[in-house]
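Here the structure is laid out as structure tokens; the discussion comes afterwards.
One protein chain omitted, others in place.
Per-chain residue numbering starts at 1, and chain names A and B are given in the order in which the chains are listed.
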């Protein structure tokens, strides 16, 4: 695994491997000292063309817990604003020789393009409406922790599928893990032909009680000037997940940030069925696992081997050993 | 001490303890290598809902000098702008398991609320017009270094008390340390009932010569569209601290940034009476002391004990030992 561009590139075995690594890292997150020296001396560059402090800080924390150095490069306020092309920006930044570039852009396919322009490992942190693979992986991880296994589970993804990169990545990942996925929402927000991914489509929530997991998507306030739905109130009346629609045995997920009162009622956000905070928590350990897989795993199978001069390395490269990062 | 929310929560002994710890850290600041490994592997999250590069960078430096990792989370450009509530933001961020959250918000009482929602140690770095406790502590520290002791000193706090969180914290802290505090300024900028804090109130500077310490508050240019004072010129005529009003034996303090020509004349800013730079300098060591008190002191009395696998820890946990941070 050289890059993480899309869930499409991952088979079940690869997903299982990342999940298992994340499980090991979750033990680190419970310690007093939450760092391991696994990626000491490596440089992770966060290149964000869209503001997303949540995703950016999750990757930043993941990298820092692995003792990597992080440089944040926000496209606003940079030469990007002076009209520089994505290609020139990437060529410039890769001259800095980062080990990994975490990339968020509004353009579908950008992560894949960038992976052809430079030698760093590329992590797609969202490319337009296309994919957001680490979100899907952290959702799989969260479900595995809660359910043990996902095979055979019925997962409903509800809401604005058309504008959601999360939806696309999650349909693919949940299916890889053996779940049966149903997409539900107003016809204006369900892309035509989405069934080709292998999922079912519903335009009402009538059959929602059959779901084991309800995954609500975020409604984009800012897009509502476009006339995708008559109003937020109208949307909520038909598709909001609330106490009336959510049963006690179902699990409720949401990629955050939640619009309370729109796609979710406040009461279900705070209900025991909700695993929304667990999803955020999973974000750090899953991203640690992805960075570790890309930078320590594939490229440097035995990290200690090529650092003979550092006498203390042998003891430290046990990633999950007792030794805190120094 | 689990949080630092308000000076009200601190008795004199607690303040003395922080001051004493800051004194020890000030030796570190004079070294070539200004770091100690006291909080290695800990994560400090700066959550700022108001731009304040000064306070933020002071906390950032303090954390880094203790070898903690720092993640800055500016509310602008984040999901906060997408309408997320403070509670959801805090729940999300605490899923990242920071050891401390340094919080600056425009809302009085926010820090206390947040301390109930998550397990991290909360440091109030300003909550609306309510409190700014580390400012008060660094001011106490600065005076102690200059005067030896504060007991019995007469301190005048002059200016826009109504809009100042600094004023409120400082009245409390100076009084705890035995000083006699007088508040002075135009009646429109002195909140009614402030005497209940135990201070005196004056509406002119006629008795200013009796003060040992003159503490000028910052006038908020941006608020002058509101008609609190007729004009900056009018304010300066009545309340500016200048060479005519400041005596040679007085100490001049200001929380920064100074409006030269408004609350202070340029000449007094640069005078030997001014300890404004010393206050900034104190900011880093006092914030180091606060973070250390919260993260190393209360929660982990003997930090070495639970890190047996790290053989070098024993030597390093002497916070002020000769070993620079690695």
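The rule we apply is simple: a contact is a pair of C-beta atoms (placed from the backbone, for glycine too) under 8 Å apart; a residue touches a chain by one contact, two chains touch by 3 or more.
These numbers come from a predicted model, not from an experiment.
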item: Selected residue (touches chain absent from view) among B:88, B:160 or B:281; value: B:281
item: Touch with the omitted chain, as defined above, among B:109, B:191 or B:256; value: B:256
item: Selected from B:64, B:130 or B:144 as touching the chain missing from the view; value: B:64
item: Residues in chain A touching the chain absent from view; value: 37, 40-43, 69, 71, 73-74, 77-85, 88-89, 91-93, 95-97, 300, 306-310, 312-313, 326
item: Residues belonging to chain B that touch the chain removed from view; value: 29, 32-35, 51-54, 57-58, 60-61, 64, 74, 221-222, 256-260, 269, 277-278, 280-281, 283-284, 321-326
